[in-house]
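Below is a structure I'd like to ask you about.
Only one protein chain is missing from this complex, and each of the others stays in its spot.
Chains here go by letter, A and B, matching the order in which they are written, and residues are numbered from 1 within each.
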Amino acid sequence: MTATKTDAPVSATRDKRPAPAGEPPGSARSERVSALVQQHGALAVLLVVSLVASFSFDSFATGDNISNMATSSAFLAIVALGMTFVIITGGIDLSVGSLFALGGVLAAWGSRHGTLVALLLPLVVCGAVGVVNGLLVARSRLAPFIVTLAAMLGARGLMLALTDEGANTYLIGKGSFLAELGQGSTLGLGNPVWITLALFVAGAVVLRRTRFGQHVYAVGGNEDAAALMGAPVARTKILVYTLSGVTAGLAGALNAAWLASGVTILGNGMELEAIAAVVIGGTLLTGGLGYVSGALVGVLLLKVIQNVINQIGSLDSSYQQVVSGAFLAVVVVAQTWLGRRRQLM
Amino acid sequence: MAPPAEVLAVRGLSKTFPGVRALDGVDLTLHAGEVHALIGENGAGKSTLIKLLTGVHRADAGDIVFQGRTVSFGTPLEAQKAGISTIYQEVNLIPLLSVARNLFLGREPRNRFGLLDFARMNREAEEALGAYGVRVDVRRPLRSLGVGAQQMVALARAVASEARIVVMDEPTSSLEPREVETLFSVIRRLRDAGIAVIYVSHRLDELYAVCDTVTVLRDGRRVHHGRLAELDRLSLVSTMLGRELGEVRTEGLTKFTGDHHATDAEPVLEARDLKVPHQLHGVSVSIRPGEVVGLGGLLGSGRTETAKAISGALATSSGRVTVAGVPLRAGSTPAAIRAGISLLPEDRKSEGIVPGLSVRENISLAALPRLSRFGLVSEARVDSIVDTFIERLRIKASSPHQKVGELSGGNQQKVLLARWLAMNPKVLLLDEPTRGIDVGAKAEVQKLVDELAADGLGVLLISSDLEELIEGSDRVVVLKDGAVVGELTGDEVTEDKLMRTIAGHAPDGDVLEEAATDG
Partner (left out) sequence: MAEATLKTVPLDRARVLQWLQTYGVYAGVALLMAVNIVITPHFLSAENFRTQAVQVAPVIIVALGMALVIGTEGVDLSVGAVMALAASVTALYLGYGLLPALLVVAVFAAGIGLANGALVAFVGVQPIVATLALMVGGRGLALVLLPQLEDLRNPALASLGSGDVLGIPYLILIAAVPALLVAFTVRRTTFGRQLLAIGDSRPAAQLAGLPVRRVLIVVYVVCALLAAVAGVLATARLGASDPTSLGNLMELSAITAVVVGGTPLTGGRVNIAGTVAGAVLIQLLTATLIEHDLPPSWTQIAQAVVIVCAVYAARGRGKR
């Protein structure tokens, strides 16, 4: 009821109106603050960490290091992009790590049959796994975590079957279009970075500016209400798992192109990194709220911390996981508390 | 002016759920621009009727003629598309999406690239809501609005989807008085636009403020319909509750003997000034040992909330509960139970029984720590307690190991009573103890309550069954809109007096203002 000084003009105009069926008094500001923290908290942390790092380590803010960080972030970022959609619908996709590895192997294997096969095969196969995930979640109503956990196992099995139980590493020929796509650079940044940026712009447009995007938010926000309001709940879920499969496969393919081979041991634990990045970036794990840009910031934050840990030298790179886990726990607790406070208001 | 067109004609609508005839040959006619009150106590069939109209359930018999065509909706979405929209008690929108996006979900304006045109969407949303006197930043998430404003958004959405009928299911249950006013002005505007409204509420003041016509349901049948203005409050209440005014009381309809008269002892339970935001506005109740205190009032008057607040299951913003003079830690169910308070919840199936566990495990659940040594359950002691209560309450189960979920309602209720009696409570809070159970079990439960009171327990009895409340209680505290509006003692404990207290107290607006001061 008591308007604070800072937003006095706003509340003054509001007060002039006769008995508007308005908002609960006093909550507007705290709502805005918590929304701000939710959306941009990770960005602020990223800037602070980067700033401190560039003062502390001479080799941090160099062009080489930044370019390296950007390229190594690109693949995880693409995976996190698809994951963002899944998590906003209130689901989770634990199969992306395996699909990432599978995508890489398929691209390398397919590169012997031409660029088109090399690019399309991972997308089609990983997308198909995503479709199966989506069908089991949306139509059979099985818990997403168990479905995608099984898919993780299945996809890894498929990848091993393709590579003689992991003994066979397919190579991507030098000078091929695929190799150029992964290893070349434009304007000082690696091609994968540009591709990632383009995908994020597209992802943001899809999520924010299309009906499908609205449905993604609606399904995660309140599934029953979304169905009552006419949103195609099952179709939306199937599409997001498909999208997640496709992005994981694409990221794997690009990574293989970058490494010039389909490495079979990659992708372990990548699903957890992707989830951590998405959630740290401000997407609610319970669904209904999230940002594509947040996923990018979350990935960068994780990679910068990893870089810092590497720079310190005396620290083992496994600290990265501890930091991710701790970050995840803190963010989740904060989200739960913020969410509960809002309910009380 | 030509007589308004008939938009809806319901004829002979019936619906049976397993064991219950929820709706029995109900008729309902609705004209364009009519605001129609649909009222009745719990179990009268209101919600079943609404669910049939909006496609949640399908009728067993009868016709729904909507705008001249016989319809049968399979889903709420179909009904909505045809032009019957529902505003639920709980707002059914997406809380995290912006106001404008909620308003336009599924029919967003798009620009020439096929992308959503937010500028236009926000502008149109502001205009649409402005028409209802709601001026908010439509880009903010829906949940940042008050419940009233959220309801306006739901309403605007319903109307924008070209609804011909808007069903409002207790739309004001969580609104502030000024929000109620705004809602009323919107309803009047809908009426002027020729949209029919079915208005469900238990607040008599509201009904008389906005409704033109009324249908009263009781036990699945239509017991009254006509113009609301021709029915005064008292008649409305008596029609709804099914008791004639001035009717000679026929004693002995229930199993209550009523011969346990309260002692002059100190109260075993004292609740002072309980407040829960939006629900209770300072309720006080005291119960002496051996006394059965009835809690009267219509649905939504705060009876269940009072019981829950006393037992620590509902967090209070202020107030104090003492048991035998000892103050109780607020908001803690275990503390209340230790102090000797036992609550038989209204929602037996989801808050009372543990359906997958056996009769034996359900009965011993709360008393387990007392029946165990070093954390090991003493099966012999459990058996003896379980056997005692199965016999004493005459619980009919194939064996103590049968799952409670498979029992009849009456036996489930007896299992819950046994669970609490095993705790040797001082106070029993009984919330609708005989609802939905068969006649035989009902009589047994009533008799048992009598016996328990005679043994010196304090009992708080909540019942929508007026006979049960009047005959069972030594004293009745009457609630309305979350506040105590009267107390009947001694010879005053009659149905007549109770109905008068419910209907007569507080002329228009009075209670609302009272509530407002607590806001």
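One rule holds in what follows: contacts are C-beta pairs under 8 Å (C-beta built on N, C-alpha and C of every residue); 3 or more make two chains touch, one makes a residue touch a chain.
As the structure is a prediction and not an experimental result, all values here were calculated from the model.
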Open item on the list: Given that one chain is not shown, which residue among A:138, A:276, A:289 or A:308 touches it?
Closed with: A:276
TODO: May I ask which residue of B:194, B:277, B:405 or B:456 touches the chain that does not appear here?
DONE: B:405
- [ ] Check each of A:35, A:66 or A:149 against the chain that is not shown and name the one that touches it.
- [x] A:149
- [ ] Give the residue, chosen from A:65, A:89, A:293 or A:324, that touches the chain omitted from the document.
- [x] A:324
- [ ] Sort through A:68, A:261 or A:286 and give me the one touching the missing partner chain.
- [x] A:286
Task: Listed residues B:12, B:109, B:226 or B:334, member touching the removed chain - done: B:334
Open item on the list: Could you pull out which residues of subunit B are in touch with the chain that's been left out?
Closed with: 17-20, 22, 42-43, 311, 313, 333-334, 336-338, 343, 345, 350-357, 361, 364-366, 368-369, 372, 375-377, 379, 405-409, 419, 435-437
TODO: Name every residue on subunit A in touch with the hidden partner chain.
DONE: 92, 136, 140-143, 145-147, 149-154, 156-161, 165, 268-269, 272-273, 275-276, 285-286, 316, 318-326, 328-329, 332-333, 336-337, 340
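Keep in mind that, in the parts below, only the chains that are shown with their structure count from here on.
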Open item on the list: With centres defined as the mean C-alpha position, give me the subunit A-subunit B separation in Å.
Closed with: 44
Task: List of subunit A residues in touch with subunit B within their complex - done: 14, 17-24, 27-28, 31, 35, 205, 208-211, 213-214, 217-218, 220-222, 224-231, 284, 288-289, 342
Open item on the list: With touch defined as at the start, can you tell me which subunit B residues reach subunit A in the complex?
Closed with: 76-77, 80-81, 92-97, 101, 105-106, 108, 114-116, 118, 132-136, 140-141, 143-146, 148-149, 151-152, 157, 178-179, 181-183
